[in-house]
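Heads up, the thing below is written out as structure tokens.
Note that this complex is displayed minus one protein chain, with the remaining chains in position.
After this line comes subunit A, so read on.
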């Protein structure tokens, strides 16, 4: 190892070891904050969308979603497809949903005229309550009343976004029902069929598909829509841990499922705009982090500059006794490296030891998603390298400025 690096390291080590613990702690604290700013800001911004994506996957699409082909109202050969799915060892849970659309009406008993009836269009879904709950845990989103039981008849779960009480937005595009609560009677119209039903529960989730739907028990829903062939509109599949959705998708396609339905992994089903937003937020996060990086660089520059200025006499002495300028510069580079590495290490501990698991367990409650912290190790390592590089440069420049000054002027403190 070159002599100037060995001695530079030696001098840096001694200087750091015998520096004021308060000063050292303060610099490391600044570096830790910078690291967290660099990783957490962009991580939260990406996590805000990632949270929505994850929720969509967990509570709606699951790992694989099978839906109708274009211009079809249902998935043909659904029972056979379900048999294929259930025979696959990688499959952990399946839920088949009957889909339809219709009208929900309230106050139809008290309204004087037909046009005074409070009504809204809705997506109607027939589910096996146990299978659906097993797959998506939808029962946890029941905010009032109770979840459906397999034997419930003429009872529905209604999405909160269909009710003014929970979604007080006046919009012609999204009409909502007033004064509908648990136990109230509502009237459902599907095609020519009208049926009075009781609201058993209200569901609300940040996944819109859940909050805009009305859930029925599948056996009754089949009757309502007149479907006796058991062909469903949607099948969600959750895989066992470690199973690759792409491989299962390929297996399903090879089994001929693709002839009757569209097979998508959760990533395929993810709307493109979500990925675009994610990329935009990542860019935004990086921009904000870059400002943090510049601030940190300036901080380190100032710290090293003040350190070098106050130690100018000693830098002069070092040069006076024959220590090369390069060695002295290297000693300051090592000090900067030490500060950046220490700050990053503490930041890493905070990030992966506390922040990430904590936010994962207690997601940030954003209006449209439960925000998580997205901090992949590869990205974090790159950010650490950026931080260290920037800090080392910020430490090197002031050291070089002071080292270049006349030796005697430095020793005597002359300008």
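The definition used in the following text is that contacts are C-beta pairs under 8 Å (C-beta built on N, C-alpha and C of every residue); 3 or more make two chains touch, one makes a residue touch a chain; residues count from 1.
Keep this in mind: contacts and distances are computed from a predicted model.
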Name under which UniProt lists the unshown chain, selected from "2Fe-2S iron-sulfur cluster binding domain-containing protein", "Ion-translocating oxidoreductase complex subunit C", "diguanylate cyclase" or "ABC transporter domain-containing protein": "ABC transporter domain-containing protein"
Options A:97, A:319 or A:383, residue touching the unrepresented chain: A:319
Residues of subunit A in contact with the chain not shown: 3, 6-7, 10-11, 14-15, 17-19, 314, 317-325, 327, 406-408, 411
